[in-house]
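Note that one protein chain is taken out, while the other chains of the complex remain in position.
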């Protein structure tokens, strides 16, 4: 789960990281009030959970509260990468002298946290990683001991930060690391961390990605989820504990297990089709969950055919069949369904499907081929 | 630094450990108010930083607020092991069905924390350790990983706690361990942890000893120090960073280094004398610190002679001499001083002492023998 | 021969009285796995599965009483990390954690602790181990595989079943099937298992099933190139997955340019691995060897 910039920065500030004064606003009038309170030049920033808002015109400077209100109104009317902007952050405008990158994330290959810094902040750090990898410094963190002061000092030294800022840089690094640990984040980054004209270090922008599996430990953070930012179908899927990603193709997929789901999509593509989504019903799914999953797929207007591929293990094939049938009864889909259902309790599942006259096949490859054919036929009609 | 019962229990409660309702009172009238607020039978408990208050009559039950006031007045007039009682804790009276011991401390031999429990709570755990060592269960805690849930469960199982209480016991164990970690304690114990008539686990008494070296990390806890409970001389010593313990003999000692200070006391005793105190001026002491130390010793009316033993290393002998002289000039002591001063800058130190006509000797044994002789002479006069 | 488990495996099931633990314990018993104990805190002293398996309050007591030498964990995600630590603390030499959804920072700590002990952890979020005809520890359906000379190691669950099933249909049998799990932090990785298959006399050919995310497959490719003499057939799921989207479990994220299926396939092919274009093709490549 991603946090907005204003949420991320608030989290950092709780751990002693200096951030600009400011507040979030949902309307032009709110933005004017914030700008008046600040009493100086402000920056109005679109709060959306995708990158590229700067290029899209979602970050603008305002000299007066009136101008801040006008800009807020304009930005709140925007869509960025198809996501409507519903909030803006109105911050005091800060003039940076230097822009640094500072982030902490999980290093998968080492199974440890890693603290990353670069003197080249303010830009996409992945671009720096590609073009100037030597400009990125990494410090591996002991998973039990956590970030130590000397490690933050190494980073400061390695990015050649002037020594006058070391003390603040160390404090901010520790604050950022604490925020990462205390929130069970998978990523916490400040980009840019700036040196201001009056010689302070300050986090101008922030990004936090939380570990969905750890949200039960952090009900306060879980509540920060911006459901407005989710595709409605993804929101519904989450409610039922389904893993769903909307894609641009025509073949709806419902599969048990992430690996098999991806493999099913791969085979569809290999056969010349395009998956409309990724949907993993997980292990041991109940009939209700299957019903919910199928409904979500059927609401997608792009879907021309639905492929259901379930290999029962912990998941019971008859339970899956019992979930498919009510969805069909209720939704009366106009598109064909292709079902491949094997594994635990396969016979009973097949019997139920046969009774409902469903199209069933025995292998994934057959299922994919048939779905692709049907989707193409659907396109022609 | 020791915390009072009421402070310890408040600390535990912050970490989710259930404690009886109650409040601290410094007068009979305050005690009446607390008892009235509680509205039930209460227990009035002397708050002193020594053991044995129960036997001394410092813990009494009161059925009415009036009785609570009377008992509070009586207890507040007491001295327990020479310490005046200045506060009482007025708690709701709880009837325990079972009394358990639960504590966490540093295991020196393993360099790890150790969680200790016993079904035989409510009594001095060290007595249990002597008489029924098998009734005490210990779990060694990983210093980086901390207490794990399964470890608390082992303890619950090992002390044969009925399973209905396991969940609460685990929660309380974790709370206690957290309190120990968060306060940098060297000991945190609940004795007794009771099962009440209405089936709840509750901490009836608590004790916390903090690591003096870690107090700089916990200014809030450092403020809890009850300076009324300290011998004034020990309080003064602490102010100057001196390590001072008042004892019952007649030979005042001022030494640099704890080992040498103890050895000096041992030699005094071996020669037939009794040290009046332990005083370690530490390493690299300034003249001011030496002056303060000597003044503290001279205010003890039991002192018949003062032995100063300094082996200069990081401590400079001339600096020590420069500290001794002003104390003597100001205090004009009626008791003799025996000085043994060697090591770094010994010559200059000796020159200063000789100028002031001080008694100097060259070895510890000589110094001790002379001090013992002078103390005995002092006794005869 | 097999790897990890055999007839001497004495299994303790952590979370045996839970819904999934109970169901799969019954399945494992039926398959012939020697389940000697279950653990559910607070239920010590009970007997389950038609009175065949005693339940203990702690793993330590279960091990002391029954000599269990392998543990499988079915407890909910909230308690699973503690369950792994408990098993490691009780010095159970092989721990298989089926549970999905353990917070990743917690798992980094657990993994660090486990690695410092003489203990092997498989998983979490994995289907476990199957040595056809001998023993199964976990949830891989026993009926879809027969004994043979193919060693399988996989980050995926159901995709592995798909492959097992296809092999069986082609008449090919399996030495041991190892599901290492799809989480970003796990106890045992491809390289660990590949090394064991290389040393296992029963295994003559190895199937590696990977997916997008991380760089385990790249490290496996390096190991295969440098150390493996036995032929390896591979498959990587997620060639069509869009970058940056979360695909079901945390392991399956393409992170900033690395972790792409195409990179993994290239690395494996460079190391001499025949990589299948679709899962069904694995069985064909094995059969055509």
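A, B and C are the chain letters, set down in written order, and residue numbers restart from 1 in every chain.
Following the convention adopted for this analysis, a contact is a pair of C-beta atoms (placed from the backbone, for glycine too) under 8 Å apart; a residue touches a chain by one contact, two chains touch by 3 or more.
Everything numeric here is computed off the predicted structure, so don't read it as measured data.
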item	value
Partners of the unshown chain among those that are drawn	A, B
Among A:66, A:130 or A:163, residue touching the chain not depicted	A:163
Sole contact to the chain not displayed, among B:33, B:123 or B:262	B:262
Which of B:121, B:192, B:206 or B:312 contacts the chain that the document leaves out	B:312
Those residues of chain B which, in the complete complex, touch the missing chain	106, 108-109, 111-113, 126, 129-130, 142-144, 181, 184, 186, 211-214, 216-217, 243, 245, 247, 255-263, 265-270, 275, 278, 280, 282-284, 311-315, 342-344, 363-365
Positions on chain A where the hidden chain makes contact	142, 145, 148-151, 153-154, 157, 163, 166
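We take it that only the chains that are shown with their structure count from here on.
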item	value
Contact-connected components, chain C excluded, all else fixed in place	one piece
Remotest chain, chain A as reference, centres from CA atoms	B
Where chain A and chain B are represented by their mean Cα positions, the distance between them in whole Å	54
Centroid distance [mean C-alpha coordinates] between chain C and chain A, Å	28
Where chain A touches two or more other chains, by residue	144
Contacts with two or more other chains, residues of chain C listed in rising order	109, 113
